[in-house]
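Note that this complex is displayed minus one protein chain, with the remaining chains in position.
Each chain carries a letter (A, B and C) given by its place in the written order, and its residues are counted from 1.
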Amino acid sequence: MSDSAAVSKPNDYKTDLKPVWCPGCGDFGVLNSLYRAFADLELEPHNSVVVSGIGCSSRLPGYVESYGFNSLHGRALPIATGVKLAAPDLTVVAVGGDGDGIAIGGNHFLHAARRNVDLAYIMMDNEIYGLTKGQAAPTTPTGDKTKSTIYGNPEPAVDPCELAIAFGATWVGRAFSGDVKGTTELMTAAIKHHGFAFLNIISPCVTWRGDDQHKEIRAKLRALPADHDRSSRAAALAYTREADAVTCGVLYSVERPTLVDEIFDIRWKVQNGAPPPTTREILQSFL
Amino acid sequence: MSDSAAVSKPNDYKTDLKPVWCPGCGDFGVLNSLYRAFADLELEPHNSVVVSGIGCSSRLPGYVESYGFNSLHGRALPIATGVKLAAPDLTVVAVGGDGDGIAIGGNHFLHAARRNVDLAYIMMDNEIYGLTKGQAAPTTPTGDKTKSTIYGNPEPAVDPCELAIAFGATWVGRAFSGDVKGTTELMTAAIKHHGFAFLNIISPCVTWRGDDQHKEIRAKLRALPADHDRSSRAAALAYTREADAVTCGVLYSVERPTLVDEIFDIRWKVQNGAPPPTTREILQSFL
Amino acid sequence: MPTQDLTIAIVGSGGDGVITAGELVAQAAARRGLHVMKTEAYGPQIRGGESSCTVRLGVEPLLAPSDTVDVLVVFGWADYQRFRSEIVPARDAIVIYESASPAAPAAEADQLFLPLPLEQLARNAAGSTASKNVVTLGILCEMFGLPTESIEAALRHKFGRKKAAVLENVVKAFEAGCRTGRELMATDERIAAKRLAFSDAEPLLMMSGNEAAAVAAVHAGCRFFAGYPITPSSEVLHFLGEWMPKVGGVVLQTEDELAAIGAVVGASFAGVKALTSTSGPGLSLMSEMITLSAMAEVPTVIINVQRGGPSTGIPTKSEQSDLMHALYGGHGDTPRVVIAPVDVADCFHATVDAFNIAEQLQMPVIVLSDQAIGQRKETLPIGAFEHKVIDRRTPTADELADYARYRDTKSGISPMATPGIPGGTYQTNGLEHDESGRPNSMHVVHEKMNAKRYRKLAELDSFADAVRRHGPKNAKIGIICWGSSQGSVVDALGRLAAKGIAASAFVPRLLSPFPAAAAREFIASVEQILVVEISFSGQFHAYLRSCIDLPAGRTHLLSRSGAKNLTAIEVEQEVTRILSPSRDSKEVYA
Partner (left out) sequence: MPTQDLTIAIVGSGGDGVITAGELVAQAAARRGLHVMKTEAYGPQIRGGESSCTVRLGVEPLLAPSDTVDVLVVFGWADYQRFRSEIVPARDAIVIYESASPAAPAAEADQLFLPLPLEQLARNAAGSTASKNVVTLGILCEMFGLPTESIEAALRHKFGRKKAAVLENVVKAFEAGCRTGRELMATDERIAAKRLAFSDAEPLLMMSGNEAAAVAAVHAGCRFFAGYPITPSSEVLHFLGEWMPKVGGVVLQTEDELAAIGAVVGASFAGVKALTSTSGPGLSLMSEMITLSAMAEVPTVIINVQRGGPSTGIPTKSEQSDLMHALYGGHGDTPRVVIAPVDVADCFHATVDAFNIAEQLQMPVIVLSDQAIGQRKETLPIGAFEHKVIDRRTPTADELADYARYRDTKSGISPMATPGIPGGTYQTNGLEHDESGRPNSMHVVHEKMNAKRYRKLAELDSFADAVRRHGPKNAKIGIICWGSSQGSVVDALGRLAAKGIAASAFVPRLLSPFPAAAAREFIASVEQILVVEISFSGQFHAYLRSCIDLPAGRTHLLSRSGAKNLTAIEVEQEVTRILSPSRDSKEVYA
C-alpha cells in the first residue's frame, strides 16, 4: 500500500487476524463495507487510524490493515479526537457498538459531534450488548426481553441519528450492514465529509437478538425520498424514532468549520508569522 | 412545616446558611423562585429532596429547608435517580450548572431523560464555569473569551433544551432567573409534571460573564406564541439554537409512563399477588 | 478400588455441546448429594469457539478445582490446544477422544487413551452428530459410575419441551453411549479404579459465587441494585433482575459505572440498602463516588469480581490484582472496608457481612471476589445460608430534637436520618463539613472529621469472622493468602500433612481494616512464612508489609499473574522448595 500509485483493493486492508464474531453477525457486513470504502478512497494504511471502544463490534480495528486502537469501553471518541488533533493529516475513523457509544460513551459522542471533530464515527447498532452476552442497550426497544430485562425492558430506546443531530454532528446517515453496497457508499461519504460524520449502521446480533433480525430489518428498509433536504434539522427529524421503517441514506449534511479549522485559525492569528517562542522567551513573561 | 395543614410561605424553606454567591448572581433569582414554587406546591421539607452536583449553582441545596445533597461534579442525576427509585413518594428536584449537567454530566442527563425518571431537573445556565473562575462551558458561544479560551472559544455551543428533547425528556421549558414570577411558574409546572421535566434557567454570572448579561438577556426575552404546540418535537425545535432571542415558556410537554410506573407495572405482574419469597424459597431455585 | 473424588473435563468447540454435557453431569450429581465443583472456559470467539467444562465430583466437600483431571474427553484436539496449560490430564488419566480428530498426542506415563468414533456413534443412534455429547454422557455414566438414571432424568427434563422425535433421539443416543461404556469397562482394568463410589445423600444446592452474593443481597435486605454489565460479574445483575421484582426491590441497569454507584449512593441516602456489582474497569470508574460515599457517610456495598488486568485485560479469567485499588483507590483519605470471600459459600456470607458493616459504619464496603469463585459452581447444603442481618438504626426522638447529621460521637458513628423522617432534614455534601453537614474548610474541622470517619473502623476490632485459620498451630511453615487462593492452599496443607510436613494457613477475610494482631500472632507461631497470591506485582505482599513486620530471611513469596487457577501442586512444590536445604525460592528480603 505504501506505493500510493497502485490501485487499492478491499483485500489489501485485511489483516491475518480472524474475526471472533459469530457466524451470521452483522458486523461482517460492516467490515466488508469498510474494506471497500477504504479501497475506494485509496487510503494509505499507515496514514489511517481506526479507533474503537470495547464490544464485539469494537474488535474491528484488529481486522483492518492500518494503525488501530481497540481501547476502553466507551472511550473511542476521546482517543480518536486526540489522534486527529495531534495529527490532522491522518484519516481517523472511530467505530464501536451502540452500548459503547450511547450508554457508557454517550457524553463523548455529544462533545465530539458538538466540536465537529473531523472524523467518521461508525456505530454498529445491534440494539443489544453483544460481548457481555445480551443485556439491554439504550437502543433496545421497550418491552424486549434480554438477559438483564427478563420481564421486558422497562426503558425506552433512543434514536442514535436524532441524538447525533442534536449533538451538532454535521453529517448523519443510516445504513444496514446487510446491504454492503449501500453501506460502502455511505461509509465512503462519511469518511470524505469535512467534519464530524455519524453513520448508524443497523448490524444485527444473531446470537442475542435472534436469527430473524436480518429478515425483519430488511422488510422495514426504506430509502430517503430524492427531494429530502439534507440541510434541515426538521426534515431529518421526520426520519427518526421510526416505528415501522428503517430509512437509510444521508439524513443530514451541513458544512461548518471543524475543530481543527478553528484551532489552526487561532494559531495563525496568534503566531502572526512569528517563530515559536523559546523557553527563555516564555520565561521572560514572568519578569 | 410538619404540620401540613398550615399554608407554606417561601421563607419556610430558607435555611440559616448564607449563600456564597456573588452579589448580583443570577442564582439568587433561581433560589427565590424555588422558595416560592415549594411554597405554592406546599411541599413538606422532610418529603422533599434537592440534589445537586458541584458548582456555584450546585450550592443551592444548602439553602433549602429539605433533605439536600450537594454531591459530585456531574453526578446529580444518577443520585437523584437512586433517590426517586428507592423512595418514589418523595418529591425530587435535581439542580446544577450548565457545566455540571452538559459537560461532565451530559451522559446522565441523556439517560435520566430517556428513562423518564419522575423528577424536575433545573439547570442554572450561565454559559460559563463559575466556581472554577470562568472557563468556557459547552454553552459558551463560539468566539467568546474566557479564562480557558483567551483567544476566543473555538467550540460551538449546544442548546440544552434541544438536547433535552432529543434525550427523551417529556417536559422541557426555558426561563430567565431575572423574572422570578415567570421562573416560579415554570418551576412549579416542572415539579408537578409526571415524568422527567427539564427547566433551563438562564441565570447570569456577573463575575465571569460581565455585569451586562442581565440587561442583554432581558432585551432578547420573548414569550412563546399562544398557539405553540407543546406536543410537537418539530414545533419545539423552532425555539432552539436561537441567535437573537431567548424564548421562555414550556417548549415541549408530553405524557408517557415514568420509569417508576414501568417498574411498578413489572413488579405487579411478576408478584401477581404472591407474598415476597423468603431466602429459603429463593434458594430452592438452585436445587 | 473405586474412587471418591473424580474430575472429568470435556473439551470441544461451539456446536459440540460441551457445556450442556458438563451441566447435566453436575446437576444430576448434586441431586444425589454428591459434592460438585464446576468450571467453564472459553476461547475469544463470542459463539462457536473453543469451550471446556470441568466437573469435579466428590463424596467429601471439595475445596478447589483439582490440579489435574482424571477423565478427559476431547471432541477436537485443535480446540484442546487453547486449554492445554489449564486442563492437564493426570499421570494416570483416561482420555476419551473423537477418533476422527487429527493430531492426537501420545499417551504419557500410565494414561489410557481411548479413541472412539463419537460422531459416528451419534449418527448411528440418533441420525445426527449433534448428539455426540449425549452419547459421551452415556459412556461416562457407565464407565465411571455416574448416576445414570439421574442424568437420564435430567436429559428428559431438558429436552422434554422439544418435539417428541428430538427427545426420542436424545434417549437413543444416551442409551447407545451407555452400551459403549459398558463394553469399554472390560477392555482395561485401569477403568475400574476411576469409578466413583458413593451413596445417596440429601440433594445439594448448586450455584456460583456471583449467584450466592446476589442471594445474600436479598437476604440482607437490599432492595436496590444498580449496575452496568461486565464480565465476570454480570450474573449478579441477571439474578437480581429476576428476583428483585418478586421481593419488591428495584434493579436499574445504568448507562455506566459512574451512574451505577451514583444511584446506589442516592438510594442509600434515601434509606434503602443498596448494592452495585462490577469488575476491575468498573471499580476504577467508581473511584470518585466511593470517596463521596466515605465523605458523606452514605452506606454502600460494592461487589468487585476480579479478572485479569490491567485495562480490559483478560475479562474471562481470574486474578487477584484489584487488591490495591480496592484498598486505596480514590483520592484523599478515604476510609472503607474491604472483605474478601474465600469460596462460593463465603460469597454469600461476605456479602451479608458487607451490608451489616456498611449500615453500621455508614461507609463504602467492597466485597472483593474474583472470577474463580464468582463464576464456578459449587454444591452447598441449604443450611449453609444462615446469617444474621443488621439494619440501619434510625435516629431517636432525642437525637432528632437537636439533630446534627455528623455528630462527633465517641464511636464516630452518627445518627443517620433519611428523607421522609420529619425533623431530620439536613443538607449533606462531599465538601468537608461540620457536624451539621455545612461546608467547612478549616483545618481543625477537617482533622476532627477525618478522625471521626476513621474512628468508626475500630468497631471492627471485634469482628468475629476476620480470619480463617487452617492446619496445626506452630507449623513448620505458615501460608498467608487471601480470597479464592484459600481452596488450593488448604488442599496443599492436606498433601503436605500426608508427607509429614506441618503447614498451616492464615486467610484474612477482612482485608481492611487489617487484623494485624492476629497476623502477628500467626507469624510468631510458625517457622517459615509463605505469602501466596495471584498478582504479578505482589500486591498482597506489599500490603501485608505495610500492616505488619514480615520477618526478613524467613518470608517467602509465591506471586504470579492470573489467567490460570492456583493449584495445590504449585503451593506444595513451593513449600517443599522452601523447606529443602538448598532452597532457591523467591526469598523476599535477602
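The working rule: contacts are C-beta pairs under 8 Å (C-beta built on N, C-alpha and C of every residue); 3 or more make two chains touch, one makes a residue touch a chain.
For clarity, every value in this text was computed on a predicted model and none was experimentally measured.
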item: Contacts of the hidden chain among displayed chains; value: A, B, C
item: Option touching the unshown chain, where C:L292, C:A372 or C:V490 are the choices; value: C:L292
item: Selected from B:Y13, B:Y35 or B:Y129 as touching the chain missing from the view; value: B:Y129
item: Contacting the left-out chain in the complete assembly, out of C:T316, C:S436 or C:S525; value: C:T316
item: Among C:G181, C:G430 or C:P508, residue touching the chain not depicted; value: C:G430
item: Touching the absent chain when the full complex is considered, from A:P23, A:G82, A:G210 or A:P225; value: A:G82
item: Residues from chain B at the interface with the omitted partner, ascending; value: 20-23, 25, 54, 56, 72-74, 103-104, 106, 129-133, 135-136, 138, 147-151, 207
item: Chain C residues touching the omitted chain (full complex); value: 44, 82, 85-86, 279-281, 283-285, 287-288, 291-292, 294-296, 306, 308-317, 319, 321-322, 324-325, 327-335, 429-432, 439, 441-444, 446-447, 450-451, 454, 535-537, 539, 542-543, 545-547, 549, 552, 560-564, 589
item: Contact set of chain A toward the excluded chain (per top definition); value: 2, 15, 17, 44-51, 54, 61-62, 64-72, 75, 77-87, 89-90, 107-108, 110-111, 263, 266-267, 270-271, 274, 276-277, 279-280, 282-283, 286-287
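We adopt the following convention: only the chains that are shown with their structure count from here on.
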item: Chain centre separation (chain A, chain B; CA means) in Å; value: 31
item: Whole-Å gap between the CA centroids of chain B and chain C; value: 42
item: Chain centre separation (chain A, chain C; CA means) in Å; value: 38
item: Junction residues of chain B - those touching two or more other chains; value: 107, 110-111, 263, 266, 270
item: Residue list for chain C, restricted to those that touch at least two other chains; value: 245, 255-256
